[in-house]
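Below is a structure I'd like to ask you about.
Right, chain A next:
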Amino acid sequence: MGYFGLRSAVKISQRASYTGDHMSIIKNVTAIAKGMGITLREGFQPTEVENYPDGKGPLRGARLEQRFRGKHELQRDENGLEKCVACFLCAAACPSNCIYIEAAENTETVRISSAERYAKVYNIDYNRCIFCGYCVEACPTDAITHGHGFELASLNATSMVMRKEDLLVSIKTGLPDANKVHAEAVS
Partner candidate 1 sequence: MSTIPNSIFTPATAARFDKLATIYPVKRSALVPMLLYAQDDLGYVSDAAISEIAKRLDLLELDVRNVLSYYSMLRTAPVGKYNVQVCTNISCMLRGGFELLDHCKKTLHIGHKETTADGMFSLEEVECIGACCWAPAVQVNYDFHEDLTPAKMDAVLADYREGRGKDVK
Partner candidate 2 sequence: MPDVNFIVDGKKLTAPAGTLLIDACKSAGIEIPAFCYYPGLSLQAACRMCVVRIEKAPKLGTACTTTVAEGMNVTTESPEIAQARKATLQLLLGNHPLDCPVCDAGGECELQDMTFKYGAADSFYAEPKNHREEQKWSPVVYFDRPRCILCYRCVRMCGEGMDIFALGVQNRGSSSIIAPNVAPSESPDHMAALDCEQCGMCIDACPVGALTSGTYRYKTRPWEMNHVATVCTHCGDGCKTTLGVRSVNEGSEIVRGDNRDKSGMNGDFLCNKGRYAFDFANNIERLSSPLVRQSDGKLKPVSWEEALTFAGKKLRELRDAKGANSIGVIGSNRTTNEESYLLQKFARTVIGTNNIDHHRTADFVTLATALQGTTTADGKPRFASQRCVEKSPAILLIGGDPTNEAPLTAWNIRTNVRLNKARLYVANHQDIKLKRQAKAFAPVAEFGYAAFIDSLASANDFSTAVKAEEKLVVVVGNELRGGELAKLIAALPHAKFALLADYANSRGASDMGVLPDVLPGYQSLKGSTLASEYGAAGQSQVADAPGLDLLGMFDAASAGHLSALYVVGSNPIKRFGIDASALKNTFVIVQDMFLTETAVLADVVFPAANLYEKAGSVTNSYGDLQLVAKAADKAGVRSDFELIVRLADKFGHDVKTLVPFGKGLRAAGMSGDMGQTRGAQSGEADRHSVWLTANNLEPKLSPFDPFAILDEIQRVVPGYDKLLRLQLLSGNDQHIAPAASGLVQIQTGRKDLVLPAADTLFTSGSLTRFSPMLQDVQRHQASEHTDHLASAD
């Protein structure tokens, strides 16, 4: 950069000399000095990279932006029931065809979701998932979201098929007791 900077400075100074503005040489030199100054200063700063996986906290040093699309999470509503109503729209939207659902009907005694139907089986095949987020956009009940889980690598491809139990968020604390007991019993 320095080389090109100098050459252009010379060119500009030549042009400047035609116009008779001799102050431009000083300006150019100042600019180079400023640029090189930043370079030198940064060179002496401490290293700033993610200290993953040796960092602190549950993420072991990884820092993720909020909109990062990681492993999916299946959400629950305020009563601890599953939000997913097994409408299959995520599976229909999925370009890599990695979502498999089997629907079943809620009964009086066994209530899994708040609507008539729930997902008896909900599998996502992470061998195929491309984390495009279409499923999240398609979901009419905000049941599926992208979490921040990213440590999905595995030496065994069969372990990449996640079942509903692997994807479902845990029941939040702070629910009314009766609901919580019920939700735990159901799950």
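Keep in mind how these were chosen: all candidates are chains of the complex that A comes from, given by their letters.
FYI, a residue touches a chain if its C-beta (ideal position, glycine included) is under 8 Å from a C-beta of that chain, and two chains touch if they have at least 3 such contacts; residues count from 1.
Computed from a predicted structure; not experimentally measured.
One candidate from 1 or 2 touches chain A in this complex, that being 2. Of all the residues in chain A, the ones that touch candidate 2 in their complex are 85-89, 91-92, 101-105, 115-117, 140-141.
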